[in-house]
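Excluded from the complex is one protein chain; the other protein chains are retained at their positions.
To keep things simple, chains are lettered A, B, C, D, E, F and G as they appear, and every chain counts its residues starting from 1.
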Amino acid sequence: METATVTNGASIELEPAVDIPSSCNHYYLNMGPQHPSTHGVLRVLLEMDGEYVVEAQPVLGYGHRMHEKMAEHKTWMAFMPNTGRMDYAAALPYNHGYVSLFERLCGIEVPARAEYIRVITSELNRIVSHHLWLGAFLLDLGAFTPILYTFDDREQVLDILEDVTGSRLTYCYYRVGGVCKDIDDKFVERTRAFIKRQRERFKVYNELVTGNIIFLKRVEGVGIITPEMARRYGVTGPVLRGSGIAYDIRKAEPYSVYDKFDFEIPVGKTGDSLDRYLVRLEEMEQSLRIIEQALDQLPEGPYLGKVPKKLKLPTGDSSFAVEAARGELTYYLVSGGGDIPYRLKIRVPSYSNLSVLPELGKGLLIADLVAAMGSLDLVIPEIDR
Amino acid sequence: MNVSTDIRTEGKGYFGTLWYGAKSLLIGLKVTLTALFKPIVTVQYPREECEITPNYRGHVELVYNPETGGCDCIVCGMCARACPSDCIVVKGEKKEGEKKKSLTLFSLDFTKCSLCGSCVETCPKGALDYSQDYNIAGFTREEFHYDLIERLKRRHQQPLAAAAGGN
Amino acid sequence: MISLNLYSYLAVAGALLCLGLYGLMQHRSLIGMLISIELILNGAGLNFMAFNRFLAPDPTVGQIFALFIMGLAAAEAAIAVSLIFAVYRKYKTSDPERINDLRG
Amino acid sequence: MHPATEKLVSDLQALSIEARSCDFAQRGYHLEIDLEAGQVRTLAECMLKNDMYLVFVGGLHVQPATEVIYQFASFEHPCRVVARAAVDGNNAVPTISDIFQGANWHERETRDFFGVIFTGHPYLKPLILAEEDADLKPLLKSDADLKESGAVRWAPPEEPAAEKKSPNADDKKTEEG
Amino acid sequence: MPAPQVIDFVYVIVVLAGGIIAGFAPFVISDIFRPRTINRKTLLTYECGMDPYGSAWDIRFGAAYYLYALIFLAFDVDILYLFPVAAAYDKVSGLQGVLELVLFIGILTLAVAYVWVKGVFTWAIKREEI
Amino acid sequence: MGDQERGNLKVHSYAAELKARLERGEPGDLVVRDPGPLVKSKIADEIFNICRANSLWPMTFGLACCAIEMMSLGMARFDISRFGSEVFRPSPRQSDLMIVAGTVNKKMASAVMTLYDQMPSPKWVIAMGNCAISGGPFAVGENYNVVEGVDKLIPVDVYVPGCPPRPEGLLEGILKLQEKITGVRHPFPQRKISDAPSY
Amino acid sequence: MAYGTLIEIFFYFFIIMILFGSWLAVTSQILMKAVMGLAMAMFGVAGLYLYLNSPFLALMQILIYVGAVCIMIVFGIMVGYTPKELAAYAIEPKNTLLSLAASLLTLGVIYLGLSKAQWQPSPGAGSGDFGITNLGLNLMNRYGLAFELISVVLLIAIIGAVAITWNGKRRGLSK
Partner (left out) sequence: MPPELLRMIITAVLVVAFVFLNAMILGYMERKVSAHIQRRPGLMEVGPHGVLQLIVDGLKLIGKQLVVPEGASPFLFRLAPLLSFVPCVLPFVVIPFSRKLQAVSMDVSLIYILAMTSINVIAILVAGWASNNKYSLFGTFRSVAQAVSYEIPMLLSLLSVILITSTFSLKGIIEAQKYYWFILIQPVAFIIYFISGLAETNRAPFDMPEAESELTAGFHTEYSGMGFSFFFLAEYANMFTVCSIATILFLGGWKGIPLPLGDYTGIVWFLLKVYGLLFVMIWVRWTYPRVRFDQLMTFCWKYLIPFSLANLLITAVVVKII
């Protein structure tokens, strides 16, 4: 066997990297960057006291991919693939915000059909993202089977989306002025079938997960985010709604054709992990409703409007907020003319959702920290950009 | 709409929790047991091919034009310019007695491609399309620096050879 | 047949006692001392059992004694370790000598 | 304008911060504010009082001085505010991370990318970049690309159509708030 | 002549030997054939891909775990005393046996009750002051 | 302990080593010491190789978008477990295969190298996705952070291109790796595809 | 007879186990190893109990000492010591000699005692019912009081230990 340099079993000679005073019970623990529950490449530096977390300090940047830098060197279309890669779990809302930003800045009309297609596909993508989250969250809680069930459902949507967009994950489907491919009857049919199927699946989720006493005990009262805390941190999306604030960009600043649909904003009461879980489940149902209505109302017409071949951006700045799967996504673009943005600031939802963690994690048990982190629905490369 | 329902266990009491918990656990077991006897959903890949949608975006590929027996590319270089990751290199030369340039090199570095579709969309002649290669893997990265003309030739050996002979 | 000889058991018990004593003086940590005490108690238990087997008319007495010794050893270990824990928490050290320093 | 937004504008007025209202359909925000570096904390406090939340803090590398951009919005009513503050001579602005805790990381990130120093920040260490790259400041423009701060603003309302033929140019009116 | 139960335990010891051999054999085979490459950080303690902070031996865990072990220790020994009693339970006279057992278990229950009331079993989800 | 105090916690990294490796452009001298097996036997090696090829336990290690497709591969639709590789081990000590699924940037690079080092040999690496192969969409002129290909850090055995590759692609990669280990490609006779799975 | 020898061999084996284990327990600098030694010695003693006709006690020995006391001690080590502190506990030679002398002296005394004493096996010794049932009967009848008392002792041990260790406030009790 390979022997270590310290041979007699005592680590007396081993100097610890950090000199923690021996009177201190606390110790440091790296959780991540490679850790099953940090969903990729988040690293949380924990200061622990036994099972309790004294301080949880996320260390970001292990997935930093220079999106903001790249945006400043590319035309809008060339940056398009990047938007789909920031939040790979729900790429279409990112595409949506990005193209809408340019449409807003340059005042480009989008055909109604294109807007409907966007809404349908975005909502499908939101459901996919929630599927992924649901599975991963339960995996964090130690249940392995639900993730296979949700992925099974997810594959159904991915099939539908792949048929129209050509890819399964990192979509690059929308274009300024519309979408790059029309949907057909088969799409409508399959989507309707999916809606029916998904409604039935909710029952399975509820039986297997929601009602389960172990699950409830794991999430009840864990990781409470109060509305006041949410405001200070700028928490968004289902996390915010779980805290009881009914704020949804789709309602607050209706973009695209969201004002034409009848849907509700689910909100929680206590702001614990259970509320966030329930909010997301209900959101899936609401998305299904939106898709249903959109399919019913789907107008005929072109799917790609008239767009100048080379987009000339006016000087000035513009901001566009959309409700991505994880919350408010804001693109803020500063343009100095030409066809390349001068600066594109992307405010991603998980960023602020994660920034709660140091306060949220204080004094939590490590198992609760994992549960709370899972309920925040983090996509790390989105945070790091 | 408020989602907080009566499922919370708080305040259910000692025996209430026990009763509720036992019931919920049994229901959970029922779900997995029914799943155990349902058919599997797996597509067993190397043995069963799954259907790939015709819209699948594989790496880009030159489109074969049965009329000319080659491709329609006019070596305008639009695709190469549109590509955000500079994966495409197009070269052509003007042969004697021909109006258009003819394609001599069309290389694609697939390892940098992000499958954005710019090249396909910008091509004025529609000479590019996505392939259906969804299951590629190799031992070196150079294997994915494709020479698309070569690939086109291999796909349509006969017609291209005939066309070459005719020239 | 040394396994049928009372003295071999007594000798082992004696060895346990001596080693325990040695350890008791040797170890400077409370836990080490506890370990040594456990050894001594074991020696005693062994003694009881040996006498029970070879000398006593009633075969249960020695067994019950040995059982009780085990119970007492467990209780003693529990209390001792919790004392160590309390001492540690109070003085942030478990070294008996340092505890003296701190008090003095 | 929503009454709550009006109250915000008047509150800001009282703090001698002037907010101009903008056309939402084109810009995606309702109020625009230009700030001195020293006013940042006043603004943030006022925003917190008016129940706004912080959307982001970002940098913008322009001449003559790097600008720090703050965006605020409200959960209750449609109101989005963009505030720009140019850094002072030391490349610094005061931190607002004690007012809006969410700003903590945004400020660290801005330091990473632009090298802006947020005075009073509790822990201004690299967040996104590796420790070795602490001085990289990747989003700083090269001299060739660097623009005047005026060159990235919406043109004043007097001369909208003259300069560029933006389709929505006639909508572009900025009123003094 | 050894007592018969010793023969039973000779079986046990032979199986023990078998187990030890079975335990060592794979290690030996493995020792012969396995590769032994050492990279720069192969011998470093794993901590999610980072260099660990300090040694794990410097950690002192909280009282909670330790308390469980402690209560267990006393409890376990208590229950073990019940073993011979249970084996003889059908032979003792009715009332006396029941009484003694009830008394014994009652004392045991007292211990649980005490610890329960003390709140050892109640972990706070969130520790307020650290 | 406050933030300031944490400031003096040195974040250890391979910084210098990383720089050198990136400049060299290839992994270079990874091995510190390799005495080799006590007995080198060809037959034993072949037997072990067959076993190794059929029991590749990957490490749970996802970096970005591609990781989701890697997860998909473990899920019911694709089911990597048919090849005995569903045992995603969270600890590198127990895994044989590192699937680098996603973008490796400079900050992550040292962790990738550490994890690779901590895997006991024999070990293999699959670079999944264009990012892991060459930096993918991020290998552009203004790149300041992304490592252009994980093969600059650690030796890569199989490359699976795509952005992201379909799970079948990764499966193909694993089959390729089996081919590399054993030297032969196992034939998979095509079965007639059953009707679309009923749900 | 083959068993006889085999059994004798095992007897030596157990004795060696006891001696080696307890030697490890008292001399090892690493407390963890000391506990391992203790466990080993306990096993040996359990083996000797077998030879003393009491498999039940042998098993109890394992259950209580190995399964409970050793675990307790390990917890104690983990809670109370760090290797750095243990480094401070190096054995001083003077101390060693002293303790060695003391224990050797004890050994001598015991030896003297043993050689002087003349124990006569009482009639019927070693032939009674060593079984667990008989033990239980005696425990219920003749030693009933002791049986109850030991549970009281253990109750007090639990209460005492919890009272010493438990500091409710530190954990921020929610109830």
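We adopt the following convention: a contact is a pair of C-beta atoms (placed from the backbone, for glycine too) under 8 Å apart; a residue touches a chain by one contact, two chains touch by 3 or more.
No experiment lies behind these values; they were computed from the predicted model shown.
Visitor: Of the residues G:Ala41, G:Met60 or G:Leu107, which one touches the chain left out of the display?
Guide: Answer from the full complex: G:Met60 touches the omitted chain.
Visitor: Which is it among G:Ile7, G:Val26, G:Ala41 or G:Cys70 that touches the chain not included here?
Guide: Counting the whole complex, the residue in contact with the absent chain is G:Cys70.
Visitor: Please output the residues of chain B touching the missing chain, sorted low to high.
Guide: For chain B, the residues touching the absent chain are 18, 25, 28-29, 31-33, 35-36, 38-42, 44.
Visitor: Please identify, in ascending order, the residues of chain F that touch the omitted chain?
Guide: That gives, for chain F, the contact residues 44, 47-48, 50-52, 54-55, 60, 75-76, 79, 81-84, 86, 89-91, 93-94, 96, 118, 120-122, 186.
Visitor: Kindly note down the residues of chain E that lie in touch with the hidden chain.
Guide: 5, 8, 10-12, 14-24, 26-27, 29-30, 33-37, 42-48, 52, 55-57, 59, 61, 64-65, 68-69, 72, 75-76, 79-80, 82-83, 86-91, 94-95, 97-98, 101-102, 105, 108-109, 112, 115-116, 121-123
The rule we apply is simple: only the chains that are shown with their structure count from here on.
Visitor: In the touch network of chains, how many steps separate chain E from chain F on the shortest route?
Guide: Each step joins two touching chains, and the minimum needed here is 1.
Visitor: Would you mind naming the chains that touch chain B and likewise touch chain F?
Guide: Output, common partners of chain B and chain F: A.
Visitor: Centre to centre, using CA atoms, which chain is the farthest one from chain E?
Guide: Of all chains, D has its centre farthest from that of chain E.
Visitor: What pair of chains has the most C-beta pairs in contact?
Guide: Pair with the most C-beta pairs in contact: C-G.
Visitor: Sort the other chains by how far their Cα centres are from that of chain B and give me the top one.
Guide: Result for max centroid distance from chain B is chain C.
Visitor: Rounded to the nearest whole Å, what is the centre-to-centre distance of chain C and chain G, using the mean of the C-alpha atoms as each centre?
Guide: For chain C versus chain G, the centre distance works out to 6 Å.
Visitor: Measure off the straight-line distance from the CA centroid of chain A to the CA centroid of chain G, and report it in whole Å.
Guide: Going by mean C-alpha positions, chain A sits 59 Å from chain G.
Visitor: What is the distance, in whole Å, between the centres of chain A and chain D, each centre taken as the mean of its C-alpha atoms?
Guide: Inter-chain centre distance comes to 25 Å.
Visitor: Could you say which residues in chain A touch two or more other chains, in rising order?
Guide: Those would be 11, 14, 17-18, 22, 28, 33-35, 54, 61, 64, 66, 69, 81-82, 85, 149, 152, 170, 221, 363.
Visitor: Considering chain B alone, which of its residues make contact with at least two other chains?
Guide: Within chain B, residues 41, 84, 114-115 contact more than one other chain.
Visitor: Spell out the residues on chain D that touch chain A in their complex, using ranges where they run on.
Guide: For chain D paired with chain A, touching residues are 25-29, 48, 51, 53-56, 58, 60-61, 69, 71, 73, 75-76, 78, 80, 82, 100-102, 104-106, 113, 126-130, 138-139, 141, 145, 147, 151-155, 163-164, 166-169.
Visitor: In the complex, go through chain F and note every residue touching chain E.
Guide: It is residues 9, 11-12, 17, 30-39, 41, 44-45, 48, 91-93, 111-118, 120-122 of chain F that touch chain E.
Visitor: What part of chain E is in contact with chain F in the complex they form?
Guide: 31-42, 44, 46, 48-51, 53
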